[in-house]
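Excluded from the complex is one protein chain; the other protein chains are retained at their positions.
Let's turn to chain A:
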Amino acid sequence: MNKVNTSRFKDKAFRRLGMVVTVSCLLILAVFVGFVLYMGLDRLSWEFLMSLPSRFADQSGIYTAWIGSIWVLVLTTLISFPLGVGAGIYLEEYGKKNKLATFLEINIANLAGVPSIIYGLLGLEVFVRIMQMGNSILAGALTLALLILPIIIVSTRESLRAVPSSIRDASNALGASKWQTIWNQVLPASFGGILTGVILALSRAVGETAPLIVVGALAYVPFAPRGPLDEFTVLPIQIFNWVSRPQHEFVINAAAAIIVLLLITFVMNGIAVYLRNRWQSKMKW
C-alpha cells in the first residue's frame, strides 16, 4: 500500500511542478517585458520616432532605423514571397516521389537549420562583393529573403497539403489543366494558410540582426535611405548599438526602441494567428 501512496504523491508533485514551471516561464517573460516598459516608456515619444541619430542620447531618435526596417521588410517580401510560394507549389504539386524530391526535402530542412549569421557571410560574398551591390538595402533584403525562404516553403507546402485531393480531382474532371486547377482552386483554398506562414517568416526577418551586420548595415546612418541601393540601418542594429554603449542614457534609448520592435513583432504575429484561426474556421472540408 505504501508504494501506491508514493506513486500517487509523485503524480501530484509532478502536476504541481509542471504547472509551476510553465507559469514561471510566462512570469519571466512578463518580468522582461515589464522591465523594458518601465525603463523605456517615458523615453518613447513622437520626437523619438522622428529624430535622426545623434551623439547625444537625449536628441537621438530611431527615424533612420525604422525607415530602414520598412525598406528591408518590403523588399524582402517582394523577393521571398513569389520565390517561396513558387517553390512550395512545385515541391507539393509537381514534385514526384523520387530521389530528387528527397534531396530537395533534406536540403530545405538543412537550410532551415543553418545559423542566420552564415546567411550573412553568404550575402556578404555574393551580393555585396560579387554582384557589387555594396552595403545596400537590396543586399540586406536578398540575404534575409534567402534566410526565410525555407520557412515560407515549408508552411506553403503544409497549407497546400491541407487542401483535399477531391477538389483537385473535381477540377481536373471538368477539364481544367494542372495549372488552372492550382491557380483557380488550390491556391484560393490554401491562401489563408500560406499568408499566415509568410507573415510569421517576415516577423522573424524584422528582428534579425546578425546577418545584416555581416552584410554591412551600419550602426550610424545620418540620413534615412531613399532607394534600394542606399546604405541603411535597421531597428535591431540600432538597439544593439545603443545597448553596447556604457552611458545609461543610451541604454534607455535602447529600451524605448525595443518597445517599438516588440510592438511590430507582436502585431505581425497577432495578425498571423488571427488569419490562421479565421482560415481554419472558414475552411472545413
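As a working rule, contacts are C-beta pairs under 8 Å (C-beta built on N, C-alpha and C of every residue); 3 or more make two chains touch, one makes a residue touch a chain; residues count from 1.
Everything below uses one rule, namely that contacts and distances are computed from a predicted model.
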Which of "Phosphate transport system permease protein", "SusD-like starch-binding protein associating with outer membrane", "NADH-quinone oxidoreductase subunit J" or "2Fe-2S ferredoxin-type domain-containing protein" matches, in UniProt, the chain that is not displayed: "Phosphate transport system permease protein"
Give the residue, chosen from A:Met50, A:Leu78 or A:Ala109, that touches the chain omitted from the document. A:Ala109
Residue numbers in chain A that touch the chain omitted from display: 7-8, 10-11, 14-15, 17-19, 21-22, 25-26, 28-29, 31-32, 35-36, 39, 82-84, 86-87, 89-91, 94-95, 104, 106-111, 113-122, 124-126, 129, 146, 149-150, 153, 177-179, 203-204, 206-210, 213-214, 216, 219, 236, 239-240, 243-244, 251, 254-255, 258, 261-262, 265-266, 269, 273
